[in-house]
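Every protein chain but one is kept in place in this view of the complex.
Here the chain labels run A and B in written order, and each chain numbers its own residues starting at 1.
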Amino acid sequence: MTPAEPRAVSGRATSAEEIAKRRYLESTGRRRFMHFWADFIRRRPLGTAGAVLIIVMLLAAAFANVVAPYDPTAINFPDLLKPPSPEHLLGADNFGRDVFSRVIFGSRTALLVGFSASLIGCTLGLVLGVASAYLGGRTDQIIQRLMDVLLSFPLIVIAIAVVAALGTGEDKIANVIAAITVPIVPRVARVVRSSALSIVQMPYIEATRSVGSGAIRIMFRHIVPNVLAPYLIMLTAFLGQAILLEASLSFLGLGVFEPTASWGLMLRGAGMQFLEQAPWLAIAPGVAISMAVFGFNLFGDSLRDALDPRLRTG
Amino acid sequence: MVLAACTQTAKPPTTTVSPSAAGGEKPVAGGTLTFIVNAEPPSFDGHRETTFALLHPIAPHYSLLYKFDPNDLTKVIPDVAAEQPAVSADKMTVTIKLRQDVKFHDGTGMTSEDVKATYDKIIFPPTGVLSPRAGAYAVVSAVNAPDKYTVEFKLKYPSASFLTNLASPWNFIYSAAKLKADIRFYEKNIMGTGPFMYDGNTKGQDWKGKKNPDYFGKDKDGTKLPYLDAYKALIITDANAGVTAIRSKQAMIEFRGFTPSQRDDLSRSLPNDLAIQEAPWICVNYVVPNTTKKPFDDPRVRRALTLAVDRWAGGEALSKTTIVKDVGGLMRPKGPFAMNDTDLVKIAGFGKDAKANKDAAKKLLADAGVPTLSFKFLNRNIQTPYEPVAVYLIDQWKQVGITATHDVKETSAYQADLRAGTFEVALDFNCDFLDEPDLQLAKFGSASKAGKGLNFAYYDDTKLDGLIDAQSRETDPAKRVKLVGDIERYAMDEMAYQYPVLWWYRIIPYLNTVRGWKIGSNHYTNQDLTTVWLAKK
Partner (left out) sequence: MRRYIVGRLLLMIPTLIGVAILTFVIMRAVPGDIVALRYAGSSVPQSVIDQERHILGLDKPMWAQFVDWMTSISRLDLGQSLWTGHSVIDEVQVRVPLSIELAVLATLFAVALAIPLGVVAAVRQDTWIDYAIRVFSIGGLAMPSFWIGIMMVLVTLTLWGWAPPVVFTPLFDDPIANLAGLILPAIAVGYRYSAVSMRMTRSTVLEVLREDYVRTARAKGLRESLVVVRHALRNALLPVVTVVSLEFAFLIGGLVVTEQVFNLNGIGKLLVDAVAHRDYPLIQALVLLLAAVFVIVNFVVDMIYVVLDPRIRYA
């Protein structure tokens, strides 16, 4: 959001928009930051709504112990399949466990998987994309081929392979995160590469190189900051997708397992089996997933609009 | 004496009264039965496969030597045999006379050569031919065909279970000529003597059979069987899709079993069109501690694991949502070899005082030096009923201070772990087509000998082997039950090697136009559809 160097703008630098933008760049960093967000909240209600959803989710995950009325794994047969009531806000599942508590704790799994997979995947993709664009030539081609190979691999095969290959790790979640990270990397690398390519061709990069700066220095100090915008946008977008992928994998039986509280797992298990008898078992986690992904997507969407000068209105 | 083993005087499985089981209706010929199978048969050879997914669509094309009576599933009746077998005085030769009116679907007549070729393939498979059940016939030394319609089995010793083993649903009678031309012919082709002829199949989707006009079978009034004109098996793997299919009447019945909630969903949505049959199932899950891994080599720890589980409460609660129900020992509860409840509750883990049992478990763990035992619990990633059973077990163990981490793997990886012995404690399973101790106790033989490939607790115990062998040779049913009881006490309580959790329960909701099919305690036998007919609405 705060580019380290002035962005090389195109020849048409005289419109009012561009002038206003230069003024932005001239003010101090912190004020810029605050202005940006104030503007964001004011002008982008959808994105703000998304941000609110995300914050709610983060708080629920952080304070799950406090917010959730019951232990999510506490079996309580007398409450088997009870519909929503004051004791069980979202009903109880086929073990008498409180659905509301499981949804709250499920946000932990979702956020853990989402953040980890997205962060690792996007960062790896960023590195590969920038390296590919800058180094060019043979390296570029090889990395491209590798990315193509990964892209064309069906997720199911990756998931089973990762889950089986990582063996009996203490924490099954690591397997799921690893499996989800794999499809993210090539997608990010592709986008970052095409962004970086346009920057690599700029004269000032050539100038820096001729001065004698090392490749890594150039890549990190000059190129990476300028592709941060698409990177951040994809980070939020893939966060949502990662949560969805976890749900799909759990649905196929390749994700986390009982009795862990996870939205995808809740959908697969009780959600599917008791669809008519106890629809709240499917609706609650489905809505939770939707709200989470919604939030991240709305926010990321509006963030992209905010960061892209060409799309500003008025 | 031997014939007594054929006609088991056991209580038949309980069923809810439904139009098809209540007699008095006259069967009507015609119609096509559509039913659901939830997997595709890998190959078409019954001798080679072990999955019900083969039997349900393909069994109607073939006959057996003997089969279970569709009207009384505990009785064995002749199929292509002409009468009950004749056993020699020394009990080492079994002679069977065959029917003379049996024809293969290609018109050729069936003779003793075909039966001999069939059983040679099953019991003495040539190289390159797989016969997973050959071991069940280890008692046979040779199969002979002394004349055109007589078959003779020579035994090495008298066996209590041999005759019912002849009714194994997998022993399709094949044509000797076809086997001679290509021993693997039947893996990809269908050519049998059964009530229905092969009428095409679409991979992954369906299987069709049509009435065999030359079938030898007749019902008790002399009407030619089968009643149906045709059948169609729909391959539907997703359980919910299966329920939807019955609900929208695109399928009439599924021969494996639904969960109680699925049955209730169907009852609610088809109040006037549904019939339900239920029966206890010869399927069970075992908790298997790996005795090669500490601390599971200590019987106290193993016994603590079983004491901690309140099976009675679990059965009651879980039977509302999944396909388990009854508490029993190593033999099916309420079956012919079951231990009665008064004796059962004395065995560790089967008592009714849950609190006392859990306290005893905690004490045992403390004595063994592992009061806060923690281990990985290996399980398959199948929802019904493996997942809920495991969730229940983990919770029960938690209450005595044991931390069991649920280690779920998809079936292939799970199998690999079991066979490699790298797990700590696993949830195993067993399904059989018959209440027969030889079958249900197969997992308990020494891992390096009789129980090889089946006993995943990996113990060797010559005493137990001796007990199992003794009951196998005991031909008096009452004495046999007593011997089996001793085995149960030894294996589950004294040594606490492996123990069942809960026995499964079979629930079959179906459209009530289907008649003439009676539920049994297993999903393997009685699938040739000879007596099934469709009522007109």
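Structural remarks
In this text, a residue touches a chain if its C-beta (ideal position, glycine included) is under 8 Å from a C-beta of that chain, and two chains touch if they have at least 3 such contacts.
Computed from a prediction, not measured in an experiment: that's the story for all the values here.
Annotation: of A:56, A:74 or A:155, A:155 touches the absent chain (contact as defined above). The residue touching the chain not shown here, chosen from B:25, B:101, B:182 or B:238, is B:238.
Considering A:81, A:289 or A:306, the position touching the chain not shown turns out to be A:289 (whole complex). Checked against the full complex, the one of A:80, A:205, A:229 or A:247 touching the unshown chain is A:247. Within the entire complex, the positions of chain A that touch the omitted partner chain are 45-46, 141, 145-146, 148-149, 151-157, 160-161, 164-165, 240-241, 244, 247-248, 251-252, 264, 267, 272, 275-276, 279, 282, 286, 289-294, 297-298, 301, 310-311, 313. Of the residues in chain B, those that touch the hidden partner chain are 40, 42-43, 49-50, 127-128, 130-133, 135, 187-188, 202-206, 234-238, 240-241, 244-245, 247-248, 250-251, 269, 410-413, 415-417, 419, 429-431, 442, 452-454.
One rule holds for everything that comes next: only the chains that are shown with their structure count from here on.
Centre-to-centre, using mean CA coordinates, chain A is 48 Å away from chain B.
The touching residues of chain A, counted against chain B in their complex, run 73, 75, 77, 80-81, 94-95, 160, 163-164, 168, 170, 172, 253-254, 257-259, 268-269, 272-277.
Interface of chain B with chain A (complex): residues 239-240, 259, 261-262, 264-265, 268-269, 313, 317, 320-322, 376, 381-384, 387-388, 390-392, 394-395, 405-410, 413.
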